[in-house]
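Here the complex is missing one protein chain, while the rest keep their positions.
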Amino acid sequence: MTAAVIEVHDLGKRYGERDALRGIDLSIEPGCSVALFGHNGSGKTTFLKLLATLLKPTTGRVTVAGLDLARRSCAVRARVSLLLDRPFFPPRFSLEEGLRYFTDLYEQPWDEQSMKSVLERVGLRRRRLDPLNTFSRGMAQRASLACVLSRDAEILLLDEPYTGLDPDGCALVDSIVDDHSAAGGTTLLVTHEVDRGLRRSDRSIVFRGGRVVLDEPSSPELKDAVLEVLG
Amino acid sequence: MSNSTTVAAGHTRTTHEARRSRQFLFRFGVVILSLIGIRMLMAWDESTWIPWTYAKMTWEHPAGQLYLVGTVVLLGLGFVFRRAGRDTFGLHALQVMLGAVSLNWLIATALPLSIKMIGSSYLIFFYHFPAAMSCFVFFTLLMVFSIAYLVQDDPLWDRCARTSGQIGFLACTIVLTTGSTWASAAWNSWWVWDDPRLMSAAIMWLTYAGYVMLQMQLDDPYKRRRFCAVFGIIAFLNLPIVHYAIQWFSQGEVSHPMKFSDMASNDWITYTRWFGVIVFVGFYSILFRWRLAREGTRDRLHESLWAVRRLEEGAHIR
Partner (left out) sequence: MKALRSYARLIYWDWVREAKRLDTILSMLLFAMITLMIFSFAIDPMSETGVRVRAGMIWLTFLLSGAIGIDRAFRGDGAESVLQGILLAPVSRVTLYYAKVTSTFLFVVVMEAITLFVFCLLYDVEFESAAALGRMIVIILLGTIGFVSVGVTLSAMTRTIKGGEVLLRILLFPLMIPVFAAAVDATKFALAGDELTMKQLVLVGAFDLVYLAAGQILFEVILSDYDAS
């Protein structure tokens, strides 16, 4: 039994008089890929943002890779890669410049060759000199995936990575998750596509009203249970 | 469904708060009456002190007439509205305001005749100075509450800070308007641009106007609390710097008395002025208490709605 890479103890996040999350206890082993399901507002995105230190927990203690989230947030951020719905670079940068900016900001070495292969992989090689504000929704999502690929973070936090992507793109996300798991990394995947999420993960967690209501190893048979809990 | 229950809960709370504030008003009345009693006892050996003279002066002076008529009208209106089951907050507030002003007027007239001979311009100090003191008190409280909010993250502290901001701003407005009115009579101009005191008061007013505006413009309660606490601290930090900057770099001479002890003064004026400070700080504290209750009701309603929106929008921050 290896030590857990993410330890969450009694985690809670309050907005005024309402709890976005309460009493979350989880521990996730390294190399595990976890699918998070839940309706809008059930707290799963809040959970990811707490792990990525964008938010501050109201109660509870979180350790990521053995580092206390509250005290060593900077070191935690170096190990975590969060995918949100937009890429993080300035809209006037070309994709290549953007990636250069991104890798520099995240203290990654810049390597022309590997960057080429990343762009090849996300299918944007021919658009690498176009400015980012000319990209469509799906293209921008692919650019975000390129950001994720250009880092070697231990933990991937993917917030609805399938939105706006064509079947090719979805397959790309799947392959990213698979490769990351094969390399021993941990993935947390938030998605509304239950089938895909179950296939892509070792473990499924369902959030409802800020609580974990289901936490089981993933299998195709779990689908009915998940859908039932989701209501 | 959940929204309607929230509104209903807010409503019952309002009436509850209104009842509580009526009780509070009563207690305030008792305190004021006892203060008047103490004041009268203090002035007992003054040869000029004759209750009847002051009653007559009250009636003969326009402000006294306004007070007497106003009180009767407001009491009547309050009675009517209470019968109809309305919230009588505004009326009570007005009544207390008139009460405090006229009380202070009584304080001022209770001065020995020898001082009254100097002229009515002295009367300003029993309105203006207490307002200035209360405004400092509330701005300091605002900073303390802001820090408390940032440390403890409790919405109550934010509500206290917001309310002290509003009350302090009100007091500051009163300082400026009474001061300016007095200046128009005493210095023959409404505003003197090169007087340091006046300028720093005006800047303080502008800064806290910004604070009140920030409170108004931020809709999202989580942002608002945090940001307003930050600005409350910055604004307070700025006060001493403004004070010295203006003392050092304004070109003019000081027309405004920098210290009240500089003025030709006797003990009676000093006592009366500090008596006025106590009364006025008490008065503003009443307003504070009321406003706090109202802000509490508003927050509960507002916040539950915003929490829903925030949870729904979790994924897309703008």
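First chain written, first letter: the chains are A and B, and each begins at residue 1.
Methods note: a contact is a pair of C-beta atoms (placed from the backbone, for glycine too) under 8 Å apart; a residue touches a chain by one contact, two chains touch by 3 or more.
Source: prediction; values computed, not measured.
Asks: Which residue from B:Phe169, B:Phe231, B:Phe275 or B:Phe288 sits in contact with the chain not drawn here?
Replies: Touching the chain that is not displayed is residue B:Phe231.
Asks: Touching the absent chain in the whole complex: find that residue among A:Arg77, A:Arg199 or A:Lys223.
Replies: Residue touching the absent chain, from the options given: A:Arg77.
Asks: For the chain left out of this view, which of A:Leu26, A:Leu55 or A:Cys170 touches it?
Replies: Candidates A:Leu26, A:Leu55 or A:Cys170; residue touching the omitted chain: A:Leu55.
Asks: Which of B:Leu150, B:Val192, B:Val281 or B:Leu301 sits in contact with the chain that's absent?
Replies: B:Leu150
Asks: Since one chain has been left out of the picture, which residues of chain B touch it in the full complex?
Replies: Answer for chain B: residues 150, 203, 206-207, 209-210, 213-214, 217-218, 220, 222-223, 226-227, 229-231, 233-235, 237-238, 241-242, 244-246, 248-250, 310, 317-318 touch the chain left out.
Asks: Tell me where the left-out chain touches chain A, residue by residue.
Replies: With respect to the unshown chain, the touching residues of chain A are 15, 46, 49, 52-56, 74-75, 77-78, 80, 82, 84, 86-93, 97, 101-102, 104-107, 133.
One rule holds in what follows: only the chains that are shown with their structure count from here on.
Asks: Whole-Å distance, chain A centre to chain B centre, using C-alpha means?
Replies: 52
Asks: What residues of chain B sit close enough to touch chain A in their complex?
Replies: 153, 155, 221-222, 300, 303-304, 306-308, 310-312, 314-316
Asks: Considering only the defined contacts, which chain A positions touch chain B in the complex?
Replies: 15-18, 20, 40-41, 43-46, 58, 84-85, 159-160
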